[in-house]
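Please read through the structure below; I'll follow up with questions.
Every protein chain of the complex appears in place save one, which is left out.
For chain A:
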Amino acid sequence: MSLAMPERRLEKLSPSAARHRPWSPERGHALLLLPPLLLLVAFFVIPLADVVLQSFAGPGHPLTQYERIFTQSSTLQVLLYTFQTAATVTLCTLVLSYPVAFVVSRAKGNLLHLSLALILIPFWTSTVIRTYAWIVILQRRGVLNEMMLDWGWIERPLKLMSNGVGMQIAMIHIMLPFMVIPLLNTMRGIDGNLLRAAAVLGANPLRQFLSVYLPLSLPGVSAGSILVFISSLGFYITPALLGGQKTMVAVLIEQQASRLLDWPMASALATVLLVVTCLLFLLYERAMRFARGGKTVGEVS
């Protein structure tokens, strides 16, 4: 709250100050950035730096926690499982999303609005709510088991909630919009004439797709994949409720911090997650720049 004072003064200052100086449309914009930047530094950058510092604290030499992470088979397994799950979820959402984005990108009018609504409604539905729905569907006496029992497909209810299968199904469902939206953005920018040109030159639809459409849609594929992969790595709600014995790293961090009160360990795990996410975020940024400047790919150094 103490931040509010100097910010307000800056806002008042910038227009009047600009009047007396040589005129330039860009003047004063740097000052506008100050309040959001201060907020981010105070409650985003400093907390994250604190996490990294905390990970070196605690008894023993600074790298004790990291040694524990990479030598204890249980934590190492959680990390590996997290990466494996994130990869599986990313691949499955990509396979499911690509045809959807393709079809929707060619839709027009009301059909387009309807399909966009179908994609955006789940996007804005609470993850807690969507995970709850999956519990209802997947639990031992849940919708799916009851239905399959009624139809005689199975003899006994399947255990879908303790082995990570249910968790992955739910995560794929929750992540789908994050894949469809970037794909859709890229595909809507692809010039249909290029495909027609390929057809005129004698390429069959498969060839048109493989050598024209697919390469042009790759920026969307990479942007969506990185986004889904990052989000899956840090996923907490669904693994906590549906994971059963299989734990993901975010759940482990929460357990270490609030149940075992092992703050250095939680910080070290969070730092690992932070570093991986930052690296992937840089990749994402690059992919997005590619996606946006689709026509000037050659100019991007």
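Everything below uses one rule, namely that contacts are C-beta pairs under 8 Å (C-beta built on N, C-alpha and C of every residue); 3 or more make two chains touch, one makes a residue touch a chain; residues count from 1.
Definition applied: contacts and distances are computed from a predicted model.
Hidden chain, UniProt protein name from the list "Pyruvate dehydrogenase", "ABC transporter permease", "Acetolactate synthase small subunit" or "Chemotaxis protein CheA": "ABC transporter permease". Within the whole complex, the absent chain has one touching residue among A:L80, A:V128, A:I154 or A:L260, and that is A:V128. Touching residues on chain A toward the chain that is not drawn are 1, 14-16, 18-19, 23, 25-26, 28-33, 35-37, 39-40, 43-44, 46-51, 54, 96-97, 99-100, 102-104, 115, 117-122, 124-137, 139, 141-143, 146, 173, 176-177, 204-205, 227, 230, 233-237, 241, 250, 253-254, 257-258, 263, 266-267, 270, 273-274, 277, 281, 284-285.
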